[in-house]
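A quick write-up on the structure given underneath.
A single protein chain has been omitted; all remaining protein chains appear in their positions.
First chain written, first letter: the chains are A, B and C, and each begins at residue 1.
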Amino acid sequence: MAQAAAPTHGPEDRAHAPHGPQGLLKYLWSTDHKVIAMQYLFTGMAMALVGGFMAYVFRMQGAFPGRSVPGFGVVTSGQYNALITNHGSIMIFWVAMPILIAAFGNYLIPLMIGADDMVFPRLNRLSYQLFLLSALVILASLVVEGGGFGGAWTAYPPLSTHPAYNLTPLGASLWIGAVALEFVAFLLGGINFITTLMNARAPGMKAYDIPMVCWMIVIASILFMLSVGPLIAGAVMLFLDQAVGTGFYDPARGGDPILWQHLFWFFGHPEVYVVLLPAVGIVLEIIATFARKKLFGYKLMLYTAVATGVLSFFVWAHHQFIAGIDPRMANIFTVTTLLISVPIAELIFVMIATLYGGSITLTTPMLWALSFIAEFMIGGVTGIYLGASGSDIYFHDTYFVLAHFHYTFFPIAIIGGFAAFTYWFPKMFGRMMNDRLGKIHFWGTVIPFNFIFIPLFITGIGGDQRRVFNYASFPGQAHLAPLRVMATVALLVMLAFQIFFFWNVIWGLRKGPKAGKNPWRSNTLEWTTDSPPPHGNWPVDEMPKVYRGPYEYGHPDRDDDYWPQNLPA
Amino acid sequence: MTESRHPDYRKIYFVLLALLVISVAGPFVGIRWITLITAFGIAVVKARLVVQNFMHLKWEKRIVKWMLASSLALMALFFTAVAPDVMKHSGRNWVNDAALAATQRGIAAPGAEGGREGAAAEPAAGAVVVAAAGFDARAAFSTICASCHGAAGGGDGPGASGLSPKPAKFSDPAFWAGKTDAELLKAIREGGAAVGRSATMPAWGSLYDEAQARALLAFVKTLARP
Amino acid sequence: MERLIPQASSYAASVDGLILLITVLVGFWFLVAQGMFFWLIWRFRAKPGVKTQYVTGEEKHLKRWINIPHALVLVCDVVIVIGAIQVWYNIKLRLPDADASVRIIGQQWAWVFQYPGLDGKLDTDDDRYTTDDLYVEKDKTYHFELQSRDVLHDFSVPVFRLKQDAIPGRTITGWFRPTRTGTFDIQCAEICGLGHGVMAGRIHVQDASQYAAWVADARPASDQ
Partner (left out) sequence: MRASRPIATTRSATGIPTGRLAVWWVLASEVVIFGGLLASYLMHRLGHPEWANAAAVTNTWIGAFNTLVLLSSSFTAVLAHQAAEHGDGKKAARFLLFTMIGAATFIGVKSFEWYHEISEGYTITSNGFWSFYYTAAGLHALHVIAGAVIMGFVARDAARGRELQRVELIGIYWHFVDAVWIFLFPLLYIAK
């Protein structure tokens, strides 16, 4: 009966739990948005473990070149390239995007806007299935003959197109296939998010009553949709170059490798904001709740986010300053790139200003959210060096770049992900996590994180290039070796502390105290239903209505310091 | 379902057909700018008619128009910013030699049958290959091979440390036992995998022709120690 | 910067100067924002009996705290843009008169350098080739023509603060003027396949007499 969850079927079937004793297949076939969110979440986490293991292997090689890495063996240069390539691809496309956008987007949007599901549940399911398939394909690409693709996640041709150059024809084709499949999955998911937010809001919920995280995920989905198209076309061309032997990117045959770079970064830069904005949204929700504060300037923040999104389409060529584009274009892109620092600075200022006058409780989710702001600022300011064309001549493709974008992506994907997970864990599973374990895990992750990437900033300033599997050939960089070791040791410490996270999750699931409906005394609609919410989210005749904005904390007219959105005035 | 208006579709259809006839007839006038107008100007008009009336965009809410307009605007942006690099073949301090050469070839030989398979023999990758002033096998070895196989063929080049299986040791007599020239040439030109050895040995056939590979092999043989 | 990596070209100092300028401007905002951030966390920690203030962020006197820094950030941006474009113009757009030229060809996984020889012209019979070792004379302005035979490479000389991609099918021209003698690393800064990590070269900056000796030693390419 549970199979009848499709929207065209009778209403009574939908009351059945979609997962039950019918086994894994039934679970995969569920159309419930919460189930699909969990699927995305746990697939993303599993992929994060894969990506983390890769980081461990190639950092070991970076620090102790040529030694056998425990659990892997001696790293060859081909394996090294495949590891860094797939670490990057997996962490962005199979960890950051599914966790931040797909998992929390799926989980939160219907709950926060008071709907019983996404507007296209079956499309949602198809989106996850395509995503799962793409994850399997990328994993398969690592073990096929010739090894995984090793042309970096940017996959610049002609290295990525000619088997004679990259020596991994099968790995390269599977890689581009997996990425294209993943794009299609997120296009379907994105259409669903956008239409759900536009159309399925609870009665009374006006545009400015929508919780910020929903806005952010939807803005991100729109950015993704409008930027990924050219790259899908580009991926088709790249695939044809590989598989059929066309010459779209082959200079000897009338093609142009620069074209791919443009197609890639036209998507690649907005992509940064595609993952950034949901993380910002998550952090805003958490800060508002634990500072018991109304957001400082809801509209201001929303417009800033939109402005960031629009500007993000105008900056892509700053990744290509020295990649052979006309140097005159670099001037234009320097200006636009530095312009984008204005809305980003504004976003940070507004987040900080929200703390003013609050009553801040440092719970585990709040610690994650605050550390996001602190760490992301480092990522933000170091971006200026790279956006300014003059200094990018020196910093391009050094470890400085690497450290910079890890200071943006790590706060976004890992800190943002943990913040969201710890904050909504009570809602998702109905039990609380352990605060002490959570804090041990927090400090054990964030402190080593800084010790990984601050040394790498310095090696970058010292001239270390990225993607070099062994510095033995560069005697001029030999004095930086201790810093590389330091970064690797910090990584090992950080990976070790993840045990506390899994311990905490298992403890929370089995022994955690019951959470109740609203453990954080928060305003938004997801806290007005049971934890975990039943199928359909609310009983049919108790669907919520909305009377006010989501951040009415500490309202002077009320004794309680919070005022849920659905309480009649 | 919302009420949407229905114009006289038959009229629009006939206008579209008339426009189609004009756009096909345009090139027969033989004037370039007229062709451009009849081809692309009319395409825009036709598309507009279809989108406005058949797709009912005329009666749709404003937000939909904004959506479509912004995707079109983004494509215009993309074109404007990329064209200086891809459409142009030279710029400040750079020249796209390969594209210029291709254009010149194509214009010099318009009878090249519009790119029929095999009609135009394209040169190998990189039309700007160094002038091959006599092939120097020793230089080629130190350039290409020594990074893994070692300067003296000891299999101990800087790249060897990370490789598994290890690169061949040319100095080791055991390597030469039972090897034929044909097999070694194949390995040089088609890569190690072609002869069932390490796949990390790349194929150099795009860089060295048969004769050059032979010269290279002759040099490599001098590295063998008795 | 100097401690980590020497400056060995005429424009290295200007790149480092730009980096310093950005560090000062951006560092100031960074410290202010972080300081404010931690102070607010401490100042507004939860205390029993203290209720939060109801601030919408629409009030003029509070909005000032956002808008004024906001405008100042924009001013800083303008300063950085001007600095960046100056440096960029000098290194990438301008092409000062050359004393000598060299062609640099990247291939998997080595650098080939083509010198014009005694006649000062490339592509003549007396051209000289070296692989992975580039010999240049101190205080001479060099033009280079950067090409690639197979995939993308990137000619990067960290001590010169010089970096430029080599693209198959294209010739990209640039310049440098070494100002310090010694032997320095050349790196490939664009992933180019298996041997990317061993695609190293060395640049030998020599003073006039050493360089003259090297030139006198010059023989046709085949004797390399």
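To be clear about the criterion, contacts are C-beta pairs under 8 Å (C-beta built on N, C-alpha and C of every residue); 3 or more make two chains touch, one makes a residue touch a chain.
Just so you know, these numbers come straight off a predicted model, no measurement behind them.
Contacts of the undisplayed chain with visible chains (whole complex): A, B. In the complete complex, the hidden chain is touched by one of B:Val29, B:Val50 or B:Ala218, namely B:Val50. If you put the hidden chain back, the residue from A:Gln129, A:Thr246 or A:Gln498 that touches it is A:Thr246. Only one residue in the set A:Ala135, A:Leu159, A:Leu231 or A:Ala472 touches the chain that does not appear here, and it is A:Leu231. Even with one chain removed from view, subunit B keeps its contact list with that chain: residues 1-2, 4, 6, 9-10, 13, 16-17, 20, 23-24, 26-27, 35-36, 38-40, 42-43, 46-47, 50-51, 53-56, 60-61, 63-64, 67-68, 70-72, 74-75, 78-79, 82-83, 86-89, 99, 102-103, 105-107, 110, 112-120.
Seen from subunit A, the chain kept out of the figure touches residues 7, 11, 14-15, 110, 115-121, 187, 190-192, 194-196, 198-201, 203, 205, 225-234, 236-237, 240, 244-248, 253-256, 259, 263, 266, 536, 540-541, 543.
Definition applied: only the chains that are shown with their structure count from here on.
Look at the CA centroids: the one farthest from the centroid of subunit B belongs to A. Interface comparison, A-B versus A-C: the higher count of C-beta contacts falls to A-C.
Averaged Cα coordinates give subunit B a centre that lies 28 Å from the centre of subunit C. Remark: subunit A and subunit C have CA centroids separated by 30 Å (rounded to whole angstrom).
Annotation for subunit C: residues touching 2 or more other chains are 92-93, 108, 150, 168-170, 172, 193-195, 197-200. Residues of subunit A in contact with two or more other chains: 77-78, 80, 158, 167, 251-252, 256, 258, 324, 327-328, 469-470, 473. Per the touch definition, subunit C reaches subunit A in the complex via residues 1, 4-5, 14-15, 18-19, 22, 26-27, 29-30, 33-34, 36-37, 40-41, 44-47, 50-58, 62-63, 65-66, 69-70, 73-74, 77, 80-81, 83-89, 91-93, 108, 150-152, 154, 156, 158-159, 161-165, 167-170, 172, 184-185, 187-200. Those residues of subunit B whose C-beta lies close enough to touch subunit C in the complex are 92-99, 125-131, 133-134, 136, 138-139, 142-144, 147-148, 157-159, 162, 200, 202, 206-207.
Taken in their complex, subunit A has these residues touching subunit B: 61, 65-66, 74-78, 80, 146, 158, 164, 167, 226-227, 229-230, 250-254, 256, 258-259, 262, 266, 313-314, 317, 324-329, 469-470, 472-473.
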